[in-house]
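On to chain A.
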Amino acid sequence: MLEISDLSRRFGGPGGRTVLDHVSLGLAAGSYVAIVGESGVGKSTLLNLVAGLDRPDGGRVVVDGIDLTALDDEGLTRWRRDHLGFVFQAFHVLPHLDLLANVALPLWLQGRRGRDADAAAAAMLDAVGLAGREHGWPAELSGGELQRVAIARALVHRPRLVLADEPTGNLDPARAGSILALLRERVREVGAIGILVTHSSEAAATADRVLMLRSTGLEPAS
Partner candidate 1 sequence: MGRGGLRMLWLIAALALALAGAAEATDYAPVTPGRPLVFPADAGAHPEHRIEWWYVTGWLEDDDGNPRGFQLTFFRLRTGIGEDRPGRFSPAQLISGHAALSDPALGRLRHAEKSARASGRLAGATAGHLQAWIGDWRLEAQDDGAIIARAAGDGFAFDLRLAPSRAPTLNGDAGFSRKGPRPEHASYYYSVSGLAASGRLTLDGRATTVRGVAWLDHEWSSEYLPEGAVGWDWVGLNFDDGGALMAARIRQSDGSALWRFGTLRSAHGTTRELPPDAISFEALRHWRSPASGVNYPVSWRLDVGDFALVLEPLMDDQELDGRASTGAIYWEGAVRALRDGQPVARGYLELTGYGGRLRLGEGSPGR
Partner candidate 2 sequence: MRRGLAAVFVGGLLRRRAASALSVLAIALGVALGLAVQLINDAALAEFGRGMRTLAGDADLRLAGPASGFDDALFEAVALHPLVADASPVVDIEARVVGGDTTLRVLGVDVLRLPAVQPGLVPRADDGTADAPFAGFSQHGIFLSPALAGRLARAAGEALVLQSSAGPLRLEVIGSVPGVAGQAVAVMDIHAVQHAFAMAGRLSRIDLRLIPGATPEAASRALAALLPAGVVAMTPQASLARDAGLSRAYRVNLTMLAVIALVCGGFLVFSTQALSVARRRAEFAFLRAIGLGRRRLAAWLLGEGAVLGLAGGLLGCALGTGFAALVLDGFGGDLGAGYFAGIAPALDASPAAMLAFVALGVLAGVAGAWLPARRAGAISPAAALKAAAGDPLAAAPGWRWPGPLCLVLATAACLMPPLAGIPVGGYLAVALLLAGGVLSLGRLARLVAASCPAVPLPLGLARARLQAAPGQAAVAAAGVLASSALAIAMAVMVASFRDSVDQWLGKVLPAEVYVRAARGSPALQLTPSVQQRLAALPGVARVDFRRHDQLNLDARIAPVSLLARPLSADGRELPLVGEHIVAADPVWISEALVDLLGLAPGDGLDVPLAGRAHRFTVAGVWRDYVRQGGALMVPLARYRELSGDQLANDAAIHLAPGHNAADLGAAIDEAFPAIDLEVVSPGEIRRRSLRLFDRSFAVTYLLEAAAVLIGLAGIAASFAAMAAARRREFGMLRHLGLGRRQIAAMIAAEGGLTAASGALGGALVGGAIALVLVEVVNRQSFHWSMDYRVPWLSLSLFVVALVALAALAAVLAGRLAMSGSAVRAVSEDW
């Protein structure tokens, strides 16, 4: 359960630019929504606030009863480690780790090591269609394959919330479709809330619900 209430964020101090103004949103477990909007409207800012990477000037973000705005930096870090999955436009797959290690990274951060973690990561690689590639290197992969690795990594620790920021922004349209489908399928499978931020309507169409972010707030897209 994700509850966003009256979330506001301004940049540049008093008299600065207001990016988010009293935005509210509630999402039940298992929801998979897309958030679309113009460039600069604050999509990434919203995502950062939901991820606890940034702090709002007003309002609250509550996930499964935990008020993120009340957590300190340490608490947020721990919360992200345990409950959040990320998929980025630029993949951020670490080049000096093999695929299995890249996927297992969130488990390592939780202190889970060894066979158990490796098995979970291998299963996840299998699930994203990279079975048998555990010991391959990121440099050997195409962009689409890199994003599959990133999806596996985002879900390997069964997070409550998965955030994807333009996951297909760096991919050609042919690959984008299958990646989006994969993401949606896997998020559903772990029962997490999925939030897909994109400016592509094709991408948005893969979600259950599409929300348009405007300066006035979140509205269902027409």
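The candidates were selected such that all candidates are chains of the complex that A comes from, given by their letters.
Everything that follows uses one rule, which is that contacts are C-beta pairs under 8 Å (C-beta built on N, C-alpha and C of every residue); 3 or more make two chains touch, one makes a residue touch a chain; residues count from 1.
Owing to the predicted nature of the structure, the values given are computational and were not obtained by experimental measurement.
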* **Identity of the candidate that touches chain A (this complex; choices 1 or 2)** => 2
* **Of all residues in chain A, those that touch candidate 2 in their complex** => 44, 48, 51, 53-54, 73-74, 77-82, 84-86, 88, 90, 92, 94-97, 101, 104-106, 108-110, 113, 118, 153, 170
